[in-house]
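Missing here is one protein chain; the remaining ones are kept as they sit in the complex.
Naming follows writing order (A, B and C), and every chain is counted from residue 1.
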Amino acid sequence: MNRKERIRRCIAKRAAQELRDGDVVNLGIGIPTLVNDYIPSEITIHLHTENGMLEVGPTPPPDQADPQLINASRQPISELPGASYFDSGLSFAIMRGGHLDATVIGALQVSQTGDLASWAIPGKPILGVGGAMDLVVGAKRVIVATTHQTKEGEPKLLPKCTYPLTARGEVDVLVTEHAVFRFEEGKMILVEIGDHLALEDLKSITPAEYEIHPHLKVVNRWEGLEQVWEDPVEVRG
Amino acid sequence: MNRKERIRRCIAKRAAQELRDGDVVNLGIGIPTLVNDYIPSEITIHLHTENGMLEVGPTPPPDQADPQLINASRQPISELPGASYFDSGLSFAIMRGGHLDATVIGALQVSQTGDLASWAIPGKPILGVGGAMDLVVGAKRVIVATTHQTKEGEPKLLPKCTYPLTARGEVDVLVTEHAVFRFEEGKMILVEIGDHLALEDLKSITPAEYEIHPHLKVVNRWEGLEQVWEDPVEVRG
Amino acid sequence: MAAIRKTAEEAVRLIRSGSTVMVGGFGLSGAPMRLIDALERTEVRGLTVVSDNIERQSLGKWVQAGKIKRAIGTYFTTNPDVVEAYHAGQIEVELLPQGTFCEAIRAGGSGIPAFYTPTAAGTDLDKGKEVRYFDGRPYVLERALRGDVSLIRAHKADELGNLVYYKTARNFNPLMAMASDCVIAEVDEIVPAGSLDPEAIVTPHVFVDILVTE
Partner (left out) sequence: MAAIRKTAEEAVRLIRSGSTVMVGGFGLSGAPMRLIDALERTEVRGLTVVSDNIERQSLGKWVQAGKIKRAIGTYFTTNPDVVEAYHAGQIEVELLPQGTFCEAIRAGGSGIPAFYTPTAAGTDLDKGKEVRYFDGRPYVLERALRGDVSLIRAHKADELGNLVYYKTARNFNPLMAMASDCVIAEVDEIVPAGSLDPEAIVTPHVFVDILVTE
C-alpha cells in the first residue's frame, strides 16, 4: 500500500465510524467507496446505489462480475438478501426525499459554512454533475470524506469555496486524514485531531475559520493502518 | 329490461363504436361501464382502471369475486392475460400523461364548446371529485356517453355549463340516445341522428348551438335493442 | 433502518392527537383495517386524515368517534356521515382531483415541494391556487402532501420491510409509504429476507419503519 492509498484508507476508516447501526447509506465515488471496507463489525448498514438498488453487496470475484449489475461508480457489485431494484426516478426520490440516513461523499472544496464543491474545476473540461447534488441536498447526514489538501498541497477547507458549488450549507461532518469537523448552525467545529500534528499545524493548512470543541479528541488516526510519516511537516506537502 | 335501461344500453352500444382496434381505454362510472358489453367483436380493446390495473377482465361470477380486485366503480373484476398492476401514481401518470387512447365518461352537462360538468350539482351535498378531471384532461379522445336530458327532462347540452366544470373544452365526441356530436375547433357538430326523431325535435331539446354535418347520418339507434318508444314526444319527457 | 415489528396496538400508540395521518386504500381494497380499528380504540383526536375516501366500514369509524378534524382526499360522497359532519362544521374537507392527490403525495415523498398540473385548471378546484401558462396552456400549482404517520396495507413484507402488494389493493399504499415521517405497514405475512423477488419489490425497505401482522 503506497502512501496515498494509506491516507485514503485512514480517511475512509474514520468516516465509517460516523455511520450508525441500521443506516441506509449511499457511498460516493473515490474515498467514500472504501468506507465499505471499514464498517465496524457490530453494526449493519444498508447500501443504496443511485442507479437503482438497495442492499448492494460486496465486489464479486472477477469471473462472477455481471456488466449489467454495477454501482454508480460503474464497478461490478453483488446483491445481498433483501436486495431490491428500482428505476432511477424512485432512486432519486429516495435521495432527494430525505430517506437516506447518510451519504459519504468526496470533495474538491468545503467552506466553513458547510458549502460543498465537488463536481467542477474552473477551466477544466468537466461536462458532468451526476447525482452528487441530489445526494447532498437530500441525505439526512452528509459526511464528506476527503484529503485535507489537494495533491498540489492547496487547501481544500476554505472560508468560501472558489469552485462551482454542489450544494450550500449541507455538509454535516468533514473527515480528513488530519481531523474531523462538524457543522452546526452554520459554524465549523473541530472535534477531533490526529496526534501526528499540532493544532497550529492544522491551522496553517486550514484557511477555513473553525471553532475548537471544548472536548476536542486527540487520537491516533493511523491505528490499524501502517504509519505513513513521522514528521507532520511532510503532511503539508 | 326497463325503458331507462334500454336507453342506457342504446347509448353504451353507440359509444362502443367510437373505439378503435387496439385502443387502451378507461370506462367511467354509469353508462360508460356498459360500453364493455358492446365492443364490436372484430376489435380488441385494452381496459385500464384508474385504481391501478391494465387489462381488466369481465365481471367474475359472484362466488369468484375478490373484494381486493375491483375497478374504479368498486365492482369486482377479473384479470386478462397480460394484465399488470401499478400504484395510483403511475395510473394517473398514464391518464394525465396522454397515454390513454380514449375514455368514455358520463356527464351532467356538456357545453357547445366541449366543456364538461360531471361531478357536482350546486346545492347538493357532493364531496367528491374522484378521477374524472384527470381522465378528461389527459385522454387522447374524450367520449361522453350520457342521456340527452336529465331524469326531470332538463336539457344537458347547453350553450354554457351551469354546474361546476370537470374540464374545459376537452370533449371530443358526445353520444346520447338521440344523436352523436363531434367537437372540432371549438364547434359542436351534429354528425348522427336517430331516425326516431326529427331535426326540429332534436333542436327543441338541445339548447346548445351546433352545426349540422353535411353528411349527417340518420340511423336506427335501436337496432339490436328492443324499441322503447314510438312517439318522439315521449322522448322529451 | 430495517423495519421493526409491533402489534397494531403498539404501532398506533405512535400517533398523537393533532397529527396528520395518511391512510391507504381505495374503498375497502387495500385499506389497513387492523390499524384503523386499533386507532379507533385510542383516545387520539383532532387528526388530519389524508385518504382517497372515508368508507363507513373503515375510516368512517374515526368520523363516528369524532377523531377527524380535517380530511384531504378525492371522494367522500360515498359516506353520508362525512357529508353530514362537513355540513355540521365538524370536519373540514379539502378535495383534490385524484391524480393531483397521488402526485402531491409522491412529491411529498420525493423532495418536490410543488408541481404544476393541467388537471382542474379552469374549474372550481383551481380557486385560490396559482394558475400559470406553459406553452399556451393553463396549469395549476399544487403543493406536496406529507404526513406524520402513514398507515398502509401490503401483501407480503420481508424481514427488512421490503413490500409487495396484492392486485388492485396496491393503489395509494406505495405512494403513502414515501410521504410520512413514520410508515406503519400492515401485512398478511412476513417472509425471510431474500425470499421476495428483488425485481418485484414495489416498496424498498428504506421507506418502511414498522411492520404489523396478526
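Keep this in mind: a contact is a pair of C-beta atoms (placed from the backbone, for glycine too) under 8 Å apart; a residue touches a chain by one contact, two chains touch by 3 or more.
Nothing here was measured: the structure is a model prediction, and the numbers come from that model.
Student: One chain isn't displayed here. Which of the visible ones does it touch?
Tutor: A, B, C
Student: Specify the residue from the set C:I112, C:V131 or C:C182 that touches the hidden chain.
Tutor: C:I112
Student: Just to verify: which one of B:C10, B:V24, B:I77 or B:V173 makes contact with the chain not shown?
Tutor: From the options B:C10, B:V24, B:I77 or B:V173, the contact with the absent chain belongs to B:V24.
Student: Specify the residue from the set C:W62, C:F101 or C:Y139 that touches the hidden chain.
Tutor: C:Y139
Student: List the chain B residues touching the unshown chain?
Tutor: Interface residues of chain B facing the absent chain: 22-24, 44, 46, 48, 54-55, 79, 81-86, 90, 92-101, 137-138.
Student: Even though one chain is hidden, which residues of chain A still touch it in the full complex?
Tutor: Against the missing chain, chain A presents residues 49-53, 66-72, 74, 77, 79, 85-89, 91-92, 95-96, 120, 125-134, 137-138, 164-168.
Student: By the contact criterion defined above, which parts of chain C meet the unshown chain? Give residue numbers in ascending order.
Tutor: The list for chain C reads 103, 107, 110-119, 134-135, 137, 139, 143, 164-167, 197-200, 202.
One rule holds in what follows: only the chains that are shown with their structure count from here on.
Student: If every chain is reduced to the average of its C-alpha atoms, which one ends up farthest from chain C?
Tutor: A
Student: What pair of chains is linked by the largest number of C-beta pairs in contact?
Tutor: B-C
Student: Just the number, please: Cα centre separation of chain A and chain B in whole Å.
Tutor: One centre to the other, that is 58 Å.
Student: Averaged over CA atoms, how far is the centre of chain A from the centre of chain C? Could you give it in whole Å?
Tutor: Using C-alpha averages as centres, the distance is 36 Å.
Student: Which residues belonging to chain A are in contact with no fewer than two other chains?
Tutor: none
Student: By residue number and range, which residues of chain C touch two or more other chains?
Tutor: 106
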